[in-house]
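Take this structure first; my questions come after.
Note that this complex is displayed minus one protein chain, with the remaining chains in position.
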Amino acid sequence: MNRIGVFVCHCGSNIAAAVDVKQVAEALGREQNVVFSAEYQYMCSENGQKLIKNAVKENALTGIVVCSCSPRMHEATFRKTASEAGINPYMVEIANIREQCSWVHKDITAATSKAIILGRAAIAKVRFNEPLTVGESGVTKRALVIGGGIAGIQTALDIADAGYKVDIVEKKPTIGGKMAQLDKTFPTLDCAACILTPKMVEAARHENIKLYTYSEVEEVKGYVGNFSVKIRKKARYVRENLCSGCGACALKCPSRNSGNEFNTGLDKRGAIYIPFAQAIPNIPVIDAEHCIKFRTGKCGLCQMNCAAQAIDFSQKDEIIEEKYGAIVAATGFDIINLDKFGEYGYKTYPDVVTSLEFERIMNAAGPTKGHLERPSDGRQPKTLVFVQCVGSRDTSGRGKEYCSKICCMYTAKHAMLTREKYPDTDVYVFYIDVRAPGKNFDEFYRRAAEQYGVHYIKGMVGKIYDDGNGNLMVRGSDIIANEQLTIKADMVILAAAAKPDDSARSLGTMLTASMDTNDFFTEAHPKLRPVESPTAGVFLSGFCQGPKDIPETVAQAGAAAVKVIGLLSKDRLKSNPCVARSDSLICSGCSNCEKVCPFGAITYADARVNDGTGMETRRVAVVNEAVCHGCGACAAACPSGAMDLMGFTSKQIFAEVDAVCR
Amino acid sequence: MQINEKDKSNRPNENPVPSDENFTPLIVAFCCNWCSYAGADLAGSGRLSYPAEVKIIRVPCSCRVNPTFILRAFQKGADGVILAGCHPGDCHYSTGNYFTRRRMTLLFSMLDYMGIEKERTRVEWISAAEGAKFASTMNEFAEKINSLGKCRRLGDLRCV
Amino acid sequence: MRIESDIILGKVKRLVSDGKADRVFAWKKGNFCYDTEPSLFTDNYVGFTYDDFCAANLCKFMINESKKDGKTLVLIKPCDSKGLALLEKEHRINRERIYALGVPCAGKIDMDKIRENGVKGVIGIEEEKENVSCNGDENLIIKTLYGDKIIPKKSVLYDKCLSCTDKEHVGCDEVFMPELSEDTYDGKKFEGVKKIENMPSDERFSFWRSQLSKCIRCNACRNVCPVCSCVKCIFDNDNSGIASKANSDDFEENLYHIIRAFHVCGRCVDCGECSRVCPEKIPLHLLNRKYIKDIKELYGYEKEPALLTFTKSDAEPSVIYERGEKNV
Partner (left out) sequence: MTEYDLSLEAIRMSGVYPERCMKCGKCSGACPSYGEMEYHPHQFVDMISKGRIKELMESDSIYKCLSCFVCVERCPRNVFPANIVEAVRTLSERRQGADRISPDTLTEFIDGDTPQQLLMAVMRKYSK
């Protein structure tokens, strides 16, 4: 039987000035099931709470209605009071008679009668409240970082340093990501390898970090604190435990037809190769597609030359299953395909390159050993033209709508480095806007223009063509000078738009993490929770959440790590008990609820049910309470009413509606 | 089509009576906890007044609102029902209000199709920062309902 | 060519003897030629028929049939096949235990319409071979105790057949003689909805009141509907808060039908069974078809039911107010 106590707060004069609190307490005291009713100056004060606790004890109350300020203010306070008084904290309802009554209605009669109605609604609701217990689940103290670029490495290092186990899954044969391919980094011009490789080594040596390179995530199951992940470790055809990393195999490999991915295809590598000298792990991999042994069955030179007997042509992909408490997506970026930008002749003219290719050309470890040589004839170019926004800020459907953010700065960097190393080179940059908001960024760009004499031209390139003598003619407009220019260039560098890596979409689906139309992961809140995915236990690091440069990526990687550490440091996860619940007797298993659930909290199971017509097996919805956030979309989508939301059940809301309309 | 005897008495007045002096409308507002309920609180903090006839029912998300809740309010004598949620794209649960938008568009379309005055139902997107919008929306809606008068077409006659 | 019941039966028998199914769900002759009823045939085929009066949609019976061991062969008309596909999609049937045999349909005949033509004592129907009327419409010879009557076929077809645009089976295991299906669509699918939409709001209200006040809550519309397949209907569930066994006032008449339309919104396969079975002849399909029209206009074609999906640029609910108010 319901025994409800009503507590009306004056809130000093905040409520009492516009609402006749005595009348409210009296009127509500006459309501059915109400056995106690009182008013007090400040219910949230120590004394007010004592009043509630005493009343609970003396009247054996089962439910509490507090008529006070907004539940957003003090619901938690009064729930705590209730629990201290010995009743379930979820047996408390608040009638908001301050923000939504006394403060907005001047007329005391109207405000008082509204306060009574709001009180009645709360009483009506509390009659149907059920004691709820906060759910708990364990936490696997291990994190998974997907992606081994700077974002993933930094996140993993930070988590590992805090004492938790971390696994990194990287699809390439080595960690390092895009940053490993870069030459210098803006705005300080320190060399990328010099700052990245120590971190790579640290990650490999760290006792808490395990690397799965040349591996991909195949399946993710479970929920926050309890993920179960299948990782496919692709066959390298090299036994990692035996290989000494001497590199003899790569030197002897007779196949030289495959483009070297690390050098963006500017030179060739063997079929067995180590991506680059500082690769981690320093273990080669066989590219079976180009390997002569795999194609013809004859060769095996690498095997003959391997002193460690590490080559194993019969190796198979391996599936590793592991449990994790948290998952970090750090899948990084790639640059867009430029096939749709015929006007720049990227594929037609070898001397039109992307910035990433230029990065390799300028890199001392690159295909030209750092000498500026153009790809077509190896000549040192005398005139360079940089084109920005190639596919960025493009709404025509050929590129991406967003600003790729990093291009302005790396173009300034390239221009500056070129002028520094080769002062006799003319460098032109076509730009739409130079976006350099960042610490020392604008100064950096201005230095390129002012000290290094880079010619910045506001305008875009409309066409690149060959003049017939092997020269690239770059025609563009200078819209400040209001003239059309044609520059005879030796080499053109395109700042192609950056996009999330292709693997992000399928990963998002596996993680049930939401993504935007550009395949960037969506954050739980754009301002206040920028490193968390709306899917609990999934965190975001680096470019996969939105365009970022290195310092921002590292900052976000650290932030994601802190969130992971915060999660893993808990032994038990408490969950909001106001979650959806499905009645297996009524559920038809139609899947409507599953389709509207934003968190993937609903699954289906075969249940043995007997609704009075005999025992049978039915497919019914099951809510994973650790994953459910309690939005109630499923409850409204369920035609039979089998799905309901605890704390906001249909019955409770009907009771409130009835009380309000009485 | 034949109109049988039973419903002739229920037919709406040919000339709807202009709202009489004593009529005070009853308005039920379903507000999502994260945006619109907070917006209502903000209207309170800013002392932005709106009619006391507006009674707010808190729901976690606008997508919790089942069409039956709205119909129940009308059954029990509400003259107008307004549903307020986060702006599309800002839902606390990321996609809830997109479903609300479809459900309510289609529900209201059906009510209109059945001859229920469409002005009596409404969906508004009110963020936690839009206290002023909350107050002005409620003022405007209450005024509209006032001019429409008592809801006679979708109520339980026993409750009127 | 006419669809012969015996040819269908022959096919069914062959399939059963080939081991494709253990029993057959089809139609059975009643006392009169026109009162066929859905029936399960387990060992013999006494009374088996498939003729112009076999209008009932059999797919909903499969919910229970597919719980039994072994396979049930079910006859599926083109318009029923979408219902079967939906039941499968919503996991309401165990499709592996069903052998769906698509049968041709040339439109089904509404006995009430024959009676409206003043024809009594019907004992059978034949297609008129000669005298095809000049607009190409077929005529039927209605055989009665009092002699033959000739009636244009379209005048006695069910309304659901006149608005039928589904002449192709979907998701059947086998389709038998599809070439015998005939197009019976009169091209006016949304006319009824449009007519109501164009009424002033007062008139719309009176129209629906006059219709829905006839409702006796027999629940036939719900029970026949292949989409209304909940294990327990919300109106039968005492805990739902809106349970009701009978309409006690006009609000409940409205509520039941609004909520039923809303629950099938976006899922309705437009088979027209609700209106066909209504003993009070309430044009219930006009509610469902309104939703079909709205969804088409507002959201276009979609793979998922309209209420279970969204796009970020969906129309705001205010589009309803922006529709011209016709009675001002």
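We just call them A, B and C in the order they show up, numbering each chain from 1.
Definition applied: a residue touches a chain if its C-beta (ideal position, glycine included) is under 8 Å from a C-beta of that chain, and two chains touch if they have at least 3 such contacts.
Please read all numbers here as calculations on a predicted model, not as lab measurements.
Shown chains touched by the hidden chain across the complete assembly: A.
Interface note: of A:S244, A:Q309, A:N440 or A:Q484, the residue touching the hidden chain in the full complex is A:Q484. Although one chain is not drawn, the whole complex shows that of A:K22, A:K106, A:K463 or A:K570 it is A:K463 that touches it.
When the full complex is taken into account, the listed residue touching the unshown chain is A:G476, out of A:G63, A:G476 or A:G647.
The chain omitted from view is touched by exactly one of A:C69, A:C389, A:V531 or A:A636, namely A:C389.
In the complete complex, the residue from A:I320, A:I432, A:M510 or A:A607 that touches the missing chain is A:I432.
Where chain A meets the omitted chain, the residues involved are 343, 389, 393-396, 398-399, 430, 432-433, 458-463, 475-479, 482, 484.
What we mean here is this: only the chains that are shown with their structure count from here on.
Work out the mean CA point of chain A and of chain C, and you get 48 Å between them. Rounded to whole angstrom units, the spacing between the C-alpha centres of chain A and chain B is 37.
Shared interface positions of chain B, defined as residues touching 2 or more other chains, are 67-68, 72, 95, 99, 103.
Within chain C, residues 234, 241-242, 307-308 each touch two or more of the remaining chains. Those residues of chain C lying in contact with chain B across their complex are 196-197, 201-211, 213-214, 234, 241-242, 249-252, 254-255, 258-259, 261-262, 265, 287, 290-291, 294-295, 298-299, 306-308, 310-312, 314-321, 323. Of all residues in chain A, those touching chain B in their complex are 70-72, 96, 98-101, 103-107, 110-111, 113-114, 117-118, 121, 514, 522, 524, 534, 578, 596, 598-599, 629-633, 635-637, 645, 647-648, 650, 653-654, 656-658, 660-662.
Partner chain A is touched in their complex by these residues of chain B: 26, 28, 33, 37-38, 40-41, 43-45, 47-50, 52, 55-61, 63-69, 72-73, 76-78, 92-96, 99, 103, 135, 159.
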